[in-house]
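Here the complex is missing a single protein chain, while all its other protein chains stay put.
For subunit A:
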Amino acid sequence: MSKIPATLFDKVWDSHAVRKIEDGPDVLFIDRHFIHEVTSPVAFLGLESRGLKVMFPEKTFATADHNTPTINQHLPVQDPLSANQLKALETNTAKYGISHWGLGNPRNGIVHVVGPENGITLPGMTIVCGDSHTSTHGAFGAIAFGIGTSEVEMVLSSQCIMQQKPKKMRITVTGTTGKGITPKDVTLYIISRLTAAGATGYFVEYAGEVFEKMSMEGRMTVCNMSIEMGARGGIIAPDETTFAYIKGREKAPQGQAWDNAVAYWKTLKTEEGATFDMEYTFEASEIEPMITYGTNPGMGLGITQRIPTAQAAGGSEASYAKSLQYMGFSEEEPMLGKKVDYVFIGSCTNGRIEDFRAFASIVKGRRKADHVTAWIVPGSHIVEQQIKEEGILDILTAAGFQLRQPGCSACLAMNDDKVPAGKYAVSTSNRNFEGRQGPGSRTLLASPLVAAAAAVTGVVTDPRELI
């Protein structure tokens, strides 16, 4: 009997199915569970009320990130509610014997940055976290997705989750990207083509030359934003780039275990002839530096283009008008030259060392625009250290910028880094929803290069003119 060719996704999913329920979900075993202060407290309360224990505390890793301040982290956290959440994480992890990298720990940082950089995230794993951007870890050839708090309680108590197997989509980007095009532009381009709901119900495999040549940091940016087109997650087949990134990291396998792991990881690829429920192919040379103009990540365009009319954009005209009204924009306006008040580089999308290298490449030898407030926030202390060691901090300081301390920061504005009502922020984060960066704030999502160009000119600028 000939075997049906399998996809990478099938191989990882099926090898983790403890049980399949007819016309119901699969019981999926979870290799790594990340938790943070916002979505875990109620799950721990649930455990307590049911009298349950954490089944495998060694497979769960906790870090504090959403609520943490990005200055004066050595001082007590000022907001009593934030302080209370951070304290709850500390207490709960201590009680159940879970590793915890809290504020002040040298390994602390954004959960989706610290997992990979410490070798916790590995190919072929199933990974969940009470945060939708868990999809980031798919860059390593893992099945990784965000879950709700009831599911956090499920995984703590049983190391399993009950999930309907999603449908499979493959997105292939062929050819080579042009000058000034970053992985963020690739993902914003794909989302603009598919819309914010275009991949709902699917798990996406990214394939083709563009992803094969991409760094691990870039692959994480792409997989991170899979959720922004509705996908449960994104996955990229592990290869030599993946293995080179992982090798030697603190919690990565060593010695014979490393060799065995790599031998297995090399089998994790989609076989010739495997089928997907949906396929899309895009040409890399069509991709411009991207920027969003609306209130969901699907509302993006090439930076030199004009905002589309409601008719051209499709969907409900009333919802489109509401979105442009919120942003203070009109149909057919150009994006270039629009005044920018805030610039944010950081978040689990673009808070890695490669992103700060890109930002510094534009900033070098220039000055920050006087009216722009810039928040430059590394994704972790390890990234912060790299920024200092590589001389990037010197470039930033010479240009009038200040480096802040790690955390989620202005991505969702749970800490003090809030963009004021009516102000425009060019942001390297992942969501431009109404009020995402503070009530009434207006977010333009873009790459670190576009953010840097806006930070030095004070307006939306094509970074290719500054390279």
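To be clear about the criterion, contacts are C-beta pairs under 8 Å (C-beta built on N, C-alpha and C of every residue); 3 or more make two chains touch, one makes a residue touch a chain; residues count from 1.
Heads up, the rule we're going with is that contacts and distances are computed from a predicted model.
The listed options are "Acyl-CoA dehydrogenase", "3-isopropylmalate dehydratase small subunit", "Multiple sugar transport system permease protein" or "Flagellar basal body rod protein FlgB", and the UniProt record of the chain not shown names that protein "3-isopropylmalate dehydratase small subunit".
Contact with the chain that does not appear here is found for just one residue of A:A6, A:M162, A:M278 or A:V459, A:M162. Checked against the full complex, the candidates A:I21, A:I71, A:A312 or A:I467 give a single residue touching the omitted chain, namely A:I21.
For the chain missing from the display, the contacting residue among A:T267, A:T281 or A:S316 is A:S316, taking the whole complex into account. Listed residues A:I71, A:A197, A:A244 or A:I467: the one in touch with the omitted chain is A:A197.
Although one chain is not drawn, its touching partners on subunit A can still be listed: residues 18-19, 21-25, 27, 29, 31-32, 38-39, 41-42, 45-46, 50, 52, 55-56, 59, 66-67, 79, 81-82, 84-85, 88, 122, 125, 130-132, 134, 145-151, 153-154, 157-160, 162-164, 166, 196-197, 200-201, 230, 232, 260-261, 264, 295-296, 315-316, 318-319, 322, 412-414, 421, 431, 433-436, 439-440.
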